[in-house]
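For this view, one protein chain was removed and the others were kept in their places.
Which chain is which? They are A, B and C, in the order written, and residues in each are numbered from 1.
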Amino acid sequence: MLVVMQSHATEEQIREVCKRIESLGLKAHPMPGSLRTAIGITGNKGAIDLGILESLPGVVECIPVSKPYKLVSRDTKQEDTILRIPTPSGDVIVGGDKIALVAGPCAVETEEQCLAIAGRLKKSGVRLFRGGAYKPRTSPYSFQGLGDEGLKILSKVREKYGFNESLDLVEEYADVIQIGARNMQNFSLLKRAGRAKKPVLLKRGMSATLDEFLMAAEYVLSEGNYNVMLCERGVRTFSDFSRNTLDLAVVPAVKKRGHLPIFVDPSHGTGKRHKVLPLSRAAVAVGADGLLIEVHHEPDKALSDGMQSLLPEEFTALADEMRQIAAVLHRTIN
Amino acid sequence: MLVVMQSHATEEQIREVCKRIESLGLKAHPMPGSLRTAIGITGNKGAIDLGILESLPGVVECIPVSKPYKLVSRDTKQEDTILRIPTPSGDVIVGGDKIALVAGPCAVETEEQCLAIAGRLKKSGVRLFRGGAYKPRTSPYSFQGLGDEGLKILSKVREKYGFNESLDLVEEYADVIQIGARNMQNFSLLKRAGRAKKPVLLKRGMSATLDEFLMAAEYVLSEGNYNVMLCERGVRTFSDFSRNTLDLAVVPAVKKRGHLPIFVDPSHGTGKRHKVLPLSRAAVAVGADGLLIEVHHEPDKALSDGMQSLLPEEFTALADEMRQIAAVLHRTIN
Amino acid sequence: MLVVMQSHATEEQIREVCKRIESLGLKAHPMPGSLRTAIGITGNKGAIDLGILESLPGVVECIPVSKPYKLVSRDTKQEDTILRIPTPSGDVIVGGDKIALVAGPCAVETEEQCLAIAGRLKKSGVRLFRGGAYKPRTSPYSFQGLGDEGLKILSKVREKYGFNESLDLVEEYADVIQIGARNMQNFSLLKRAGRAKKPVLLKRGMSATLDEFLMAAEYVLSEGNYNVMLCERGVRTFSDFSRNTLDLAVVPAVKKRGHLPIFVDPSHGTGKRHKVLPLSRAAVAVGADGLLIEVHHEPDKALSDGMQSLLPEEFTALADEMRQIAAVLHRTIN
Partner (left out) sequence: MLVVMQSHATEEQIREVCKRIESLGLKAHPMPGSLRTAIGITGNKGAIDLGILESLPGVVECIPVSKPYKLVSRDTKQEDTILRIPTPSGDVIVGGDKIALVAGPCAVETEEQCLAIAGRLKKSGVRLFRGGAYKPRTSPYSFQGLGDEGLKILSKVREKYGFNESLDLVEEYADVIQIGARNMQNFSLLKRAGRAKKPVLLKRGMSATLDEFLMAAEYVLSEGNYNVMLCERGVRTFSDFSRNTLDLAVVPAVKKRGHLPIFVDPSHGTGKRHKVLPLSRAAVAVGADGLLIEVHHEPDKALSDGMQSLLPEEFTALADEMRQIAAVLHRTIN
């Protein structure tokens, strides 16, 4: 924390601020400048909210310096975290020189639908299957997912095709626990996921800063679960030509500050089928450790988000290109 | 819904789109223009997702026309909803020509703290007291509220000062159920609040559009609870001089589209003490039906959000001014 | 500027950063903390771009501390700037306890139109008239203003009604030079306005931060023209129910950091007629030193922005209310 004093702050005011800082058990470092004095603070382990110093006489503002996250930071762990997700055909590796593809319908609709899509994805080499059982929807009148019934259908998909699933929040059935964008700051849920035994895929909130995103992951890690994958799925901006603005620069930024792997979801990130392929290419090129792609064999009959779902054959072509771009970066899809 | 065709769309393509629309049980209204044809759709009661038409050959885009909310709309109920919140000193009325002031600390910290603040607010004429028992915080290492213990403290405040409380999510203790910004799209919570017997104060999410805000209220109303108060508390934008950007224009916008009353929270909306008074004035002037103000008798010792809390005497001055501005608009604070 | 080092930065790296800082003629203040070292820098008068230190080994980031503006800052001038705009009926005062109302059509269309509107505004007590002669429009096919012809019409309005005008960029005709939002960072224009003899009304750019807004004013002041009025007219955000998001909290923020008066333009800030009245009330309540209101006697025939123009009689009612709200704040409209 740095406290910036007014240019006309008195010596007395500066002393008072320092005294207050010391009274909190911290160390004050006054730095007299040509225009004004700034006071550095060291010794705060994150527990003390120093913003209140801003209301002391002579203070202009308080500037936070230390990043608030710890366990997710490269300060704590310098090398990349590499996750292994077990599947019947061997572990899928996420991170390092491996890239993972997760595909499937936005929502589980029927057993027939899931088996039809899963069968085709299997042939494209996909080893991680996704399908939403509980669908949070903006409108109470829209299809809300099949709920528990959806979970049972996913079980059958796994049985038949040896797939792993990525479900919403259901540890007992799922192999990966996905926490959606709207729940990124549902802190009790994050803590519960932190006590789960399964890897967690944490999607960035629609208006989450990078710090908030990493702090949400910190909640999970701080409860003991270190197997966290982040996921960029687009943020909300003024730009109105697509549903969200896919913020791909967050991929190198996440990797600079922390050690966790990061996915990209170009389906939700763009909301339009014709943008999924180019943004998937860009996501692999920018360094993502995995992609989440919505696939539906009959997108015009999909109960949710049909507009952004690829056809299975479009996905096959995409997966093929991803392999080539990954190769340029000396990585492989697995 | 309006389907806009490409300028070089063929007659055949236009016919195909119309056929598809009719096959869904809806009515198609083709409108040939000088440059292109647009096709209006009527008969959709909101259940059918028509975005998928966008992928048909010759279609440029689909433009939604009907607003998705119903029960919150002025189409359903033309006159303003006026709520009554029972207190020992008689009902506090929200809406119409009445404005409500809710004040108290950000977080319940100790019994002494709450009683000290409540005692002073009582003298300023405040009849609704607020205090958070469960505090969602960005960092897992910050103070998270007292939890159930906080609820018991609030009970004592009520007993002693005849206050009503505004708690987070705890129907059995609270007189008003507050749903915070981070939970605005926690749909299962919205539905549960819709089955509660208490009025609900629903805060706008940090990046919620007006439609999403009203749709969140629709979730509550659709379960049978019509006693909903909305609350603007600032949205997230590029503008970095304050924690959030208080979007006061949402007040007349909410009132034009719907019939529910709307509060403003200038404490969270600005995050800085010196902005609370001017923005409170502006909130009453723009037509808000109530204010939510954080007050702390020792803000520099507050465990959360001390930076934005007023001193009790500052609040008294504020309440006084609010009465005068309300009078210009022919309204009264109660 | 504060340089934050990595937690595992070596002593050698810290020394190197300090050496580099000293080599630039500045002073380095290393502050070893429990987690990491930060290095404060003093002595920079703003001319040296220190961001480059971020690329030195062991550095996490550079945090700017000093605000870049000087002449507009309260550090330079503690008391409010109060401007006098001469009119035939005596000076209009902007700032301090005085509030100014500026009204008129978005665009000068014809002499008849201007005289008709001006005649009615005169009766409402308006002393400053506005009308755009040059209209920047998003589309090349929209009405672009009358240009020089518009200036001559405004001259006649002044002659007949003793009004002062607020024109775009035309020093020789105008009494106030208005720099529109799209030109807020047209730096050569700002410098030219800084050498003009007339007061300048500088509108905030659509995505300008507070610092950028004040820096734009700094350009004008740095050339010798200290008569600058700022103007908030809405910023661009994700919020899509109105054309722009009026950021009223910028009013107290501008007044805390600097000494210049600030106007609010609720017509452009909202883009809808029914929002102009409530947001005008809010603007006066929040502490604005003036309002810019678009008025048209036949808004449905207006060549631009008719949707947001008030009728003259609506304006009269508005002006009346503004006087009452100003009185609550111990200010007067002049």
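Simple rule for what comes next: contacts are C-beta pairs under 8 Å (C-beta built on N, C-alpha and C of every residue); 3 or more make two chains touch, one makes a residue touch a chain.
Every value quoted in this text rests on a predicted model; they were computed, and no experiment measured them.
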item	value
Among A:E112, A:E159 or A:E321, the residue in touch with the chain that has been omitted	A:E321
Among A:E16, A:D91, A:D247 or A:E314, the residue in touch with the chain that has been omitted	A:D247
Interface with the undisplayed chain - residues on chain C	46-47, 49, 51-52, 54-55, 68-69, 136-142, 144, 182-183, 185-187, 191, 206-207, 211-212, 215, 218-219, 222, 236, 272-273, 299-300, 302-304, 306-307
For chain A, residues in touch with the removed chain	207, 209-211, 235, 237-242, 245-253, 256, 269-270, 274-275, 278-279, 281-287, 321, 324-325, 328-329
Contacts of chain B with the absent chain, listed as residue ranges	2, 4, 6-8, 29, 31-36, 38, 40, 42-43, 45, 63, 65-66, 75, 78, 207, 236-238, 240
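Keep this in mind: only the chains that are shown with their structure count from here on.
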item	value
Interface ranked first by C-beta contact pairs	B-C
Same or different residue numbers at the chain A/chain B copy interface, by half rule	same
Rounded Å distance, chain A centre to chain B centre (Cα mean)	27
Whole-Å gap between the CA centroids of chain A and chain C	38
Shared interface positions of chain A, touching two or more other chains	207, 236
